[in-house]
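As you look at this complex, bear in mind that one protein chain is not there, while each of the others sits in place.
First chain written, first letter: the chains are A and B, and each begins at residue 1.
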Amino acid sequence: MIKTLGRYLKVWWLMSRNSFMGMISQRLGASIFLTGKLLRIGFFLAFIYLLLKGTGTLAGYNLNQTIFFFLTFNLVDIIAQFLFREVYRFRPLIISGSFDLVMTKPISPLFRSLMGGADIYDLITIPPLIVAIYLVGRSLGPSPTHVLFYVLLLINGLALATAFHIAVISMGIITLEIDHTIMIYRDITNLGRFPVDIYKQPFQGILTYLIPVGIMITLPAKALMGLVSPLGVLLSFIVGTAAVLVSIRLWNFALTKYTSASS
Amino acid sequence: MDKAIIVDHLVKNFEVIEKKPGLAGAIDSIVSPKKKIIRALKNISFTIQPGELVGFIGPNGAGKTTTLKILSGLLYPTAGFTSVLGYDPWERKPEFLKKISLVMGQKNQLWWDLPAAETLELNRAIYEIPKKEYEEVVSELVTLLEVGKLLNIQVRRLSLGQRMRLELVAALLHTPKVLYLDEPTIGLDLIAQQKMRDFVYEYNRKYEATILLTSHNMDDLIDLARRVIVIDEGQILFDGALEELVSRFAKEKIIKVSLSREDDVKKIETIGKVKKISFPEVILSVPREAVAVAAAELLQNFPVSDLTIEEIPIEDVIRKVFRGGMRRSLQK
Partner (left out) sequence: MSLKKYISIFKISFAQEFAYRINFIMWRVRNVIQIILLFFLWTTVFSDPSKVIFGYDRTKILTYVFGILVVKAIVLSARAVDVAGEISRGDVSNLLLKPVNFFKYWLTRDLSSKALNFIFSAFEIVILFLILKPEIYLQTNLFLLVGFFLSLIFAILAFFALLMITSFVPFWAPELGWGVQFLVIVIFTDFLSGGLFPLDILPSFIQKFLYLTPFPYLIFFPIQVYLGKITGTVLLGGLLISLFWIFVLWIAMGWIWRRGLLIYRAEGR
């Protein structure tokens, strides 16, 4: 088991390293991109700050809490993008017929299709983000239990993101419709920049249970603030685990439907 | 105006920033970039009469395409004088652009996701072609190129050959007087190539258009170009009739011998360079001046049943041109 893990880790590192090397050669362009993404976060933070300076609270949350929701959103979003960049290349992989090659290699095609296109520039933004989360989170004075819940629910949130990406590429094998679906996913998770409490029903219900932005992003942050019971954490985990299992089932089903079509 | 195209002492240089490999090199090339000058055209001159069909040949990177791009106004000349139909190409005046066309093998102007008919309509509006004239020309082109049934199919769904024929229709529907063809037969199968050549010949004859064509395909040149201009490393090495190129270049002639019985090959090698042996035929190449003597020797010392003397085939000449082997031969 450990050996398999080690092997997969090595493969992941090698795939990512190739990706990194390609990017080093486009250094300046990528730095501009990175600057843009960082500025976007910065501008939005400025917006939140100014907004809360004017209104005091947002749906009952103060400035630090609101910023904490936003930072948590960014963490989940960036980690998911960092891990699953390869999904954006899935469609060309299928269309060109290269997926056949993937299937015949002794590495799980699911792993290969999902990960391995990691973008080094996302990696750069993650540590400062974690530091920021730590600083802001600490100011909210959470108990160790709450911090534990936060981390657990973050992992759960990433599991949900993983389940979603698996589902997308599964559907992609059958329908070839991937990029647009991912775009919609990104757009809807973007609604998680603010706590889902701001949305009125029925939107709030949809965002919490149907397209679980609420469970992925709002809930972990709420856990840190002591607003989630152990039962809530447990239930979320059940949802997360179920989602991953279902998505893997879906993937295996999709493989049986794979028609190796090259042009 | 007597000449269609005038090129006088044309020079074109490109400035390139040298990129060194590795990460350190990448940073270095931004901080202190080292510029290198590439001399693509080193003082070339030629003139072309209206209605001529001229072939530009030379190895890759010789400057053929660069010349065409300058003559169509895309590239800015570093020095020298160019005039096409009395206009300065660089000014790209609308009246000038309406009279020329540049067809580059892979550069598509047809809108990919729409039927070709849409692009044709657009071009009609852009070139401001009166409806009657437009319909006549398009119908002729479409017939000549056999693309009638393809006009209303999305361009993305057509094969390469079909697309290229439609690209030609789009490029010619304003009946340009000067036509630049850059590798027109590249990527086409043999039959399509022949059709393309036949079409170019027809167009030249019918519309008395001046045509400049670059190609690596020797059939294109043999079939179409009476006059060729050889360019290598930015300089013109030869400008004249195709036959003249052969006789000027060919320092040798070919002797074809048929032997009535097998003989020692080594002995034949003393007379000339053996190019091919497949009994009973032997093919030798021999310096021009020595051909009579060599023929006499063969007849005297070998069991010859037949003997002919020929010029080196044009293909070999042109092949050598493409490989860049001309410089030494033509520099006297």
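Definition applied: a residue touches a chain if its C-beta (ideal position, glycine included) is under 8 Å from a C-beta of that chain, and two chains touch if they have at least 3 such contacts.
Quick caveat, the model's predicted, so the values are computed rather than measured.
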{"item": "Visible contact partners (per top-of-document touch definition) of the missing chain", "value": "A, B"}
{"item": "Option touching the unshown chain, where A:Ala59, A:Leu235 or A:Leu255 are the choices", "value": "A:Ala59"}
{"item": "Identified contact with the non-displayed chain, of B:Val84, B:Met104 or B:Val137", "value": "B:Met104"}
{"item": "Contacting the left-out chain in the complete assembly, out of A:Thr175, A:Asn190 or A:Asn252", "value": "A:Asn190"}
{"item": "Where the missing chain touches subunit A, by residue", "value": "26, 28-33, 35-36, 39-40, 43-44, 47, 50-51, 54-55, 58-59, 180, 183-184, 187-188, 190-191, 193-194, 197-200, 203"}
{"item": "Interface with the unshown chain - residue positions in subunit B", "value": "14-15, 65, 69, 72-76, 92, 94-95, 97-98, 100-102, 104-109, 111, 113-114, 118-119, 121-128, 182"}
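Criterion: only the chains that are shown with their structure count from here on.
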{"item": "Rounded Å distance, subunit A centre to subunit B centre (Cα mean)", "value": "55"}
